[in-house]
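Next up is a structure, given as structure tokens.
Heads up, this is only part of the complex; the chains shown haven't been moved.
So that you can tell them apart, the chains are marked A and B in the order they are listed, and the count of residues begins at 1 in each.
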Amino acid sequence: MSYEVRTDVFDGPFDVLLRLINEQRVDLYEVRLSGIVDAYLAEMDSLEHLDLEAATEFLLIAAILVELKSRRLLPELPSEVSEDDLALLEERDYLLARLVECTTFSAAGRALSELERAAARSLPRVAGPDDRFEDLCVDLLAGIGPEHLRQAALRALSERTEPAVEVDHVLVDEVTVAEVVERLAAQLRGHSPVTFRQLTENALSRIEVVVHFLGVLELYKQGLVEIEQAETFGELVVSWSDSFGDIPNPVNPRGWLVHVDYEG
Amino acid sequence: MGFDDSSSERTSEAAIEAVLTVATDPVPPRLLAELLELPADRIESICARIAASYEREGRGFRLARVAGGYRLQSHEAYAGYVERFVLDGSPQRLSPAALETLAVVAYKQPVSRAQISAIRGVNADGVLKLLTARGYVEPVGRDAGPGQPVLFGTTSLFLERLGLDSLAGLPPLADFVPPPATVEVLEQALRPEPGV
């Protein structure tokens, strides 16, 4: 299997994954992960400096894929869902959310390019005032000394660099899992079972749907809801768990979709 | 031709034309209103009339509303002639990676480098540098959070180059969310076992 890896600008793990899934239409489990890894390492080598953040990101994705793959290969799995399974599902849906987001911005980028291309067919007038208005123009160099000029030259002649080290939090979307968990609990507690589709009918974006899915999983993990799915690809039915009555409040999850700490 | 216009109306049209002829950037209607001592909504309606007359007469230029102001620009119908005249050629096209980053900044601004990197799954430094050098993107402030990372936003040059009056003119991001079928494909590809 061949991998088309861009050579000029590094496209990133999501693009590679998306290409594999979308263009080659392969089952990811039949993709030789080592192929992706090789392509990636080659890409890393070609970069001037090792991009630790990207490398870490890729290893994380590769690890999730390997684990998903290994589970699929196991013939028998315990019928009940374990903590580990849930954690894996969370990772999987996190990954899915990221892929959907990445796909969205790729398409948006292409649309911007189209706008630019169309706009470039109509060029602005930039000729400026005729010579006879020249005397009216103010001295644009007022207040500018040789040292200002030197600084400007240094800025212009150097590659623009911004502070490289940042400790930052990543905000994937406005809706947090924590918020959704609370909203879902209020919606479900003491009410009859609802489908996941109903729970998300007001969602504004797919990311939001995914966040709701994670919220449901979180409630499930805490034993507050039960999830039923009658058939493969069927509707997910979510119901408040009777055994707990309406006593506990849901514990706020880590909210890892909201705060992903990047160390680097 | 407007021979039924009042002469002051004709004067206002011509004064706006004169100003736009010498302007090098889009002229905000507020500034035109000050110069002509007319309310801003009158300026808007006069400009709409000028624009319509150019279109009706099949002129080689048009009056466009971009980046919050008015400017004269060549009519796209004659792009062939203009392109041959402007020998510099069009600026180098942006790579898919740069476009994707530009889209993230456009729709998520103000946004930090780390946020961009997280969405794209790859370090965004190089691409951000390119977009900044092109003048499409600029630092617009600092986040209040730890490390006070620089936040990036798009410039008015970005609006000008895309022919947009404001960011509100960007097509809605929702239009680009992949259709359910695509998400289904992604979802199934990541499915550990059928029917979880």
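Observations on the structure shown:
Throughout what follows, contacts are C-beta pairs under 8 Å (C-beta built on N, C-alpha and C of every residue); 3 or more make two chains touch, one makes a residue touch a chain.
Since the structure is predicted, the reported quantities are computational estimates derived from the model, not experimental observations.
This file describes a complex whose protein chains occur as A x1, B x2.
What we mean here is this: only the chains that are shown with their structure count from here on.
One simple way to say how far apart two chains are is to compare their mean CA positions; for chain A and chain B this gives 25 Å. By the touch rule above, chain A contacts chain B in their complex via residues 6, 8-15, 18, 21-22, 25, 27-28, 51, 53-54, 57-58, 61, 68, 71-72, 77, 88-89, 92, 95-96, 98-113, 115-116, 118-130, 133, 159-172, 204-206, 229, 231-233, 260, 262. On the side of chain B, the complex with chain A involves touching residues 20-24, 26, 61-62, 64, 66, 71-76, 79, 82, 86, 90, 93-104, 106-107, 112-115, 117-123, 125-129, 132-133, 139, 143, 145-147, 149-150, 160-164, 171, 173-178, 182-183, 185-187, 189-196.
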